[in-house]
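Here the structure is laid out as structure tokens; the discussion comes afterwards.
Just one protein chain is left out here, and the rest sit where they should.
On to chain A.
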Amino acid sequence: MSMREVKVCLLGEAGVGKSSIAHRFVMDSFNEKQESTIGAAFMSKTVKYNTQTVKFQMWDTAGQEKYKGLAPMYYRGASAAIVVYDITSFNTYNVVKDWVRDVRDTCDTEDFILIIVGNKVDVEEKRNVPRETAEKYCVSMGAHLFECSALSGKNVFEIFEKIAENLPSENPMLHHKRDTINIRPPIKEKKKECCKTQ
């Protein structure tokens, strides 16, 4: 059985819950006090989908998105992007379009999976972005729409299921990875053992 590594970019306005979604997916937990994304710049989780094992590497923005500072490196080799907005804030939804444009500029491949996620459905009563509005937009952009709650966990796993389902049959990242040189610390072997114990 093959193991696939899939890089997923998390995008969206600061404070919409990008990291919370990643946390919910990776650790199945929610940290209410999480203020900004310092410390965890990418997390990974291995899941099994049908006959495939998929290792999701979730790249968080490390705050570089706040003031126009997201580097192209962030998008390199990504298979999917999750653009998050907050359903209680129309402003965060409006900004989604700018992110989508950025993503399309950088990751303009046919296989690229674009997912738009309205977070915070746990506070449905404060909703400001109608689902239909977002749905219409997603259809026009060829994106998948999810409404989820990182707090309750609702629909979070489904996002990644969708990514796994839509992965192209061959990993385009392999295209150049085959011949790259691995420059990592020589203590690598020891680290490997640490992971095994998890």
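One rule holds in what follows: a residue touches a chain if its C-beta (ideal position, glycine included) is under 8 Å from a C-beta of that chain, and two chains touch if they have at least 3 such contacts; residues count from 1.
Assume contacts and distances are computed from a predicted model.
Candidate names were "DNA primase large subunit", "Probable cytosolic iron-sulfur protein assembly protein CIAO1 homolog", "DNA damage-binding protein 1" or "Rab proteins geranylgeranyltransferase component A 1-like isoform X2", and the UniProt protein name of the unshown chain is "Rab proteins geranylgeranyltransferase component A 1-like isoform X2".
From the set A:I21, A:A78, A:V95 or A:I116, the residue in touch with the chain omitted from the display is A:V95, counting the whole complex. In the full complex, chain A contacts the hidden chain through residues 1, 3, 5, 13-14, 26-28, 38-51, 53, 55, 57, 62-69, 71-74, 76, 91, 94-95, 98-99, 102, 108-110, 157-158, 160-161, 164, 176-177, 179-185, 187-188, 191-192, 194-196, 198.
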